[in-house]
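A single protein chain has been omitted from the complex, and every remaining protein chain is retained in its original position.
Order as written gives the chain letters A and B; numbering starts at 1 within each chain.
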Amino acid sequence: MQRSSERSIITLLSDFGSLYPAQMKGAILSRARDAVLVDIAHDVPPQDVRAGAFALMAAARHFPAGTVHLAVVDPGVGTGRLGIVVESGGHTFVGPDNGLLIPAARSLGVPEAWMIDQVFFEGASPTFHGRDVFAPAAAALASGAAPSSFGPRISPKELQMGSAEISEDWMEAEVVYVDGFGNVIINATEIPWDVVILAGRRLMRARTYAEAGPDEPLITIGSHGFAEIAVRGGSAEGLFGLAPGDRILLERGNCSE
Amino acid sequence: MQRSSERSIITLLSDFGSLYPAQMKGAILSRARDAVLVDIAHDVPPQDVRAGAFALMAAARHFPAGTVHLAVVDPGVGTGRLGIVVESGGHTFVGPDNGLLIPAARSLGVPEAWMIDQVFFEGASPTFHGRDVFAPAAAALASGAAPSSFGPRISPKELQMGSAEISEDWMEAEVVYVDGFGNVIINATEIPWDVVILAGRRLMRARTYAEAGPDEPLITIGSHGFAEIAVRGGSAEGLFGLAPGDRILLERGNCSE
Partner (left out) sequence: MQRSSERSIITLLSDFGSLYPAQMKGAILSRARDAVLVDIAHDVPPQDVRAGAFALMAAARHFPAGTVHLAVVDPGVGTGRLGIVVESGGHTFVGPDNGLLIPAARSLGVPEAWMIDQVFFEGASPTFHGRDVFAPAAAALASGAAPSSFGPRISPKELQMGSAEISEDWMEAEVVYVDGFGNVIINATEIPWDVVILAGRRLMRARTYAEAGPDEPLITIGSHGFAEIAVRGGSAEGLFGLAPGDRILLERGNCSE
């Protein structure tokens, strides 16, 4: 997929914090010295596969075709869960088969998946497949290995991202990510009403944060395509006390409110 | 400005935390695949243009001529505020026209600025010009585009950094940054007295942190050229309860104190 004159790009996403990503990078550069490594995020909430899937999906489409995405949010490491390679829209993904890779792959095309055969797990640390299995696989993919060289085709585990339940007067949604501004991103891709109520407070429906008054809460479709609750100059996370995984009820308000 | 055999360096600075910088990097690498990307900081306090300007100024001079600096601390995103390209001392800066780029540009030479024409904003996410306007502009600049290709010359918005008010017996200063050690950096480039009092406590005037006794507060000119209040083996941020934007009064002390 890579033209030979180009350096391959490998993105990295995990819930590892700061100690372990460098070990994955060393494992990659030991095998694919010319790879260009780009961190997506390593502060995904620990073991929150859904939050990791959101972060990966929001970033993957902005990278050029040919990019390999290495993603590890992996509560089942060391158990019987499989490792997979997924190809979609010219991008390749590698990581655990727990749904993490699927929303990103679906956002780029029609995914095809291959399992990573058990032989690749031999000798690996039982607690760090990211370094000992998935990073070497990413290096091999970046160096031109075919996804089918890792094992047979499989149907990967699914994970739906944009699946809020919307009725005429209310929306039941789930918080999928809280970003560095305290903006609360939910699993909805539309805002069906002009006035939205959350926990008794009116959310201004806005196109930009600056449309709201100081400290005013608002709701907008964020740059990632998902609905996002924000507070101008403040933190919606703090105001509403929300965290990833929380379920919230949004209600249709009246324009006179 | 780049010799053709060299890879262009692009630095990135923002208040985005971890989710959005990777999307800017993808947007750059999709257009300038050989660019070398270096993060300056993405944990600038949210929407604190002055703190971001300080971090950019402290770092820019250490990069080689030809570097492109992409900086986005942008409370006015989606409003009528302009985007600009600034050239100074062989470095190029791109970001919002809110003063963020100016102290760094002034520290390197005599800045010249060009606006980024509205045509470059068409189709951009109203909440993420960093990814959809400034990152592509940085990639174009790194690939050899002239700053004047983005729009007409303008006078950019100003922002002064080193502007503490100093009299014979006191200094009124503003906290511009708190670093990872809890060292408190203020907008002064000199310490005019041998003994300095802050909030009733004597600050030892020191050349190095190790000159002070354990847990002793000190004041020094930091490696960035600005006055810095520190506590040996501790945190001045914690001891004095200071944050970026706070105004403080430093008083001249007696040597006998």
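Rule of thumb we're sticking to: a contact is a pair of C-beta atoms (placed from the backbone, for glycine too) under 8 Å apart; a residue touches a chain by one contact, two chains touch by 3 or more.
Everything numeric in this text was worked out from a predicted model, so none of it was measured.
Across the entire complex, the residue among A:I9, A:L37, A:A138 or A:A212 in touch with the chain not shown is A:L37.
Touching the missing chain, out of B:G80, B:G123, B:P152 or B:G180, is residue B:G180.
Only one of the listed residues, B:P64, B:G80, B:G200 or B:G241, touches the absent chain: B:P64.
Only one of the listed residues, A:G109, A:P126, A:G144 or A:G245, touches the absent chain: A:P126. Contacts to the hidden chain, counted on chain A, fall at residues 15-20, 22-23, 25-27, 29-30, 33-34, 37, 42-43, 46-47, 75-79, 125-128, 131-132. Panel shows chain B; residues 6-7, 9, 11, 36, 38-43, 55, 58-64, 67, 177, 179-182, 207-211, 220, 222-223, 233 of it touch the chain omitted from the view.
Throughout what follows, only the chains that are shown with their structure count from here on.
Between the Cα centres of chain A and chain B there is a gap of 30 Å.
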